[in-house]
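Pasting a structure here, questions to come.
All protein chains of the complex are present and in place, except for one that has been dropped.
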Amino acid sequence: MTGLVTWARLKSPWLFHFNSASCNNCDIELVDAITPRFDVERFGILVEGSPRHADILVVTGFVNRQAAPRLRRIYEQMSNPKIVIALGSCATSGGIFANSYNAAGPVDRVIPVDVYIPGCPPRPQAIIDGVVKALMKLQSLGGGKK
Amino acid sequence: MDWLYIVKLIVYVVLVGVVAAPNIGLFFTWMHRKLGARMQWRIGPPLYQPWADVVKLLSKETIIPATAHKTTFLVAPPLAVASAVLAIVIMTPFAPPVQVYHISFTGDVIVVLYLLTMPAIAAMIGGSASGNPYASVGVQREMTLIFAYELPFIMAALVPILKVGSLRLADIIGYQLEHGPILFSVSGFLACVVLIMVMQAKLTLPPFDIPDAKTEIVAGPYTEYSGASLALFKLAHAVMLFAVPLFISDLCLGGLIVRSLSDPVTLTLDIVLIVVKLVVLVLIAAFIRFFNPRIRIDQAFGMFWKTATVIAVVALALSFVPLPYF
Partner (left out) sequence: MPAEKPESRLEKTVELPIGPYHPAYKEPEMFKLYVDGEEIVDAKIRIGYQHRGIEYLAQRMTIQQIVFLVERICGICSTSHPICFCQAVEDAMNLEVPDRARYIRVLIGELERIHSHLLWAGVALHLIGYDTLFMYFWRYREPVCELLEELTGNRQHYAMICPGGVRRDIDLKKMKPKILRVLDEIKEPIAKVGEAVAKDKLVKARMVGVGVLTKQDALKYCTVGPTARGSGLKIDVRVDEPYAAYKEVGVDIKVLSEGDVMAKTLVRVLEVLESIEIIKRCLDAMPNGPIKAEFKEYPVAEGVGKYEAPRGEDIHYVRLQGTTVPYRLKVRAPTYANLPSLVPQLIGESIADAPIIIGSIDPCFSCTERVSVVDVKEGRTLTLTMSEFNEFGRKRKNPLKVK
């Protein structure tokens, strides 16, 4: 039974995308991944509208002070098991905005992060690679957090 | 009490309702997604995708939001699935002369008509119980949409009923066996057109996916659902993808009937026809879906109350004409 469930989780990762003060490039590359050239629906990846429907939270941006409490709330709204991916250099480390007065991030200062995908912006191939690594982590954790 | 009959009935209900209906529904879900992908120059998901989606959702935690009314929130999804499955069970696939399980009864068409509206109502119940503003707008839209398409739906369904003169699905299918599908008459054709329009709205597919509008109201009535509850809603949607085309097929295309179990030629032909009828309807739904944007609720309302109702009225009027092919 657990084997079936783990298989299902690997084959059907639904993403929710959260933009916490990003310049938009990482978001565009993420959207690019669902377009015909890369087509991640082949892997069962769907970008969902409600955080409650998603398994993977993809965060872009360096998390400014307005975004931080909201990011935490979105994270808590998602149902378990869930995984967090920090997409882009800003989400990973703050990037070029790390010294801003408005920085409350990067992402791992606000919520726990499972996978970091650096790049400014990371190419869609890198994003797919990162999501696959996240899924592998899900598998090795025996089904994700909690 | 004929215990053997009851046992056979239970086996039939389980086989059709629990085994066949969800799986065929999920298969049609896959067909839609794959077709959509191909039409969009993409590859699309593999065959097992909808099953993986449902199993994954079932394995996730179901969160009940604090603003939700707990019981109603949890009751809505099973209600949706149960109605859709029950509708399929009642729409007897086999009719005279091959009677496998003849559970058709007088008035079963009306029952199916109601049952096919239940999933939308269950979505409304669940959405209202969620306590979320996006869900409220979704519920409002769903209500308006139901209000829009129910009348043309009933009128179009009346056309075969009036032609056959019976409220029993088995009789309607039997009539079509003798006289040919109702589609091959003017009133029947018009009724079928209206039924297809309504099918698109019942399945909340574009251009009528207004209650579900992701870019406007997050996820509509389903916004706060997660885990097993969401899985049941998705399953209900999948089963509806099977139930509504089945209904249209029963009413207008001759139903999924097998004329004889003994003659292999007619048997193969009939099975092929069964598949073709259902698949064609699913294809039509998919084509309309992927080649149209979403329209606004007021425009949808206009379309149903003006265009669809007018065509349905004309179909009804023509069905009274006693000439053949009318």
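The first chain written gets the first letter, and so on, giving A and B; residue counts start at 1 in each chain.
Note that in this section contacts are C-beta pairs under 8 Å (C-beta built on N, C-alpha and C of every residue); 3 or more make two chains touch, one makes a residue touch a chain.
From a predicted model like this one, the values you see are computed outputs, not experimental measurements.
Undergrad: Which of these touches the unseen chain: B:42, B:163, B:202 or B:234?
TA: Hidden-chain contact among the options goes to B:42.
Undergrad: Given that one chain is not shown, which residue among B:13, B:143 or B:295 touches it?
TA: Answering carefully, the residue with contact to the hidden chain is B:295.
Undergrad: Which one touches the absent chain: A:44, A:81 or A:95?
TA: Residue touching the chain left out of view: A:95.
Undergrad: Touching the hidden chain in the full complex, which residues of chain A are there? Just list them.
TA: 17-29, 31-32, 35-37, 47-50, 62, 64-67, 70, 74, 95-97, 99-103, 120-121, 123
Undergrad: For review purposes, identify every residue of chain B that touches the missing chain, sorted by number.
TA: Chain B touches the chain not shown through residues 36, 39-42, 133, 136-137, 206-207, 209-210, 213-216, 218, 290-299.
Just so we're on the same page, only the chains that are shown with their structure count from here on.
Undergrad: Compute the distance, rounded to whole Å, between the mean C-alpha positions of chain A and chain B.
TA: Centre separation, chain A to chain B: 36 Å.
Undergrad: For chain A, which residues are in contact with chain B within the complex?
TA: 4-5, 7-9, 11-12, 35-36, 39, 41-44, 48-50, 52-53, 55, 77-81, 143, 146
Undergrad: Which residues, counting only chain B, touch chain A once they are in their complex?
TA: Of all residues in chain B, those touching chain A are 33, 37, 40-46, 48-49, 51-56, 59-63, 214-215, 218-219, 222-227, 230.
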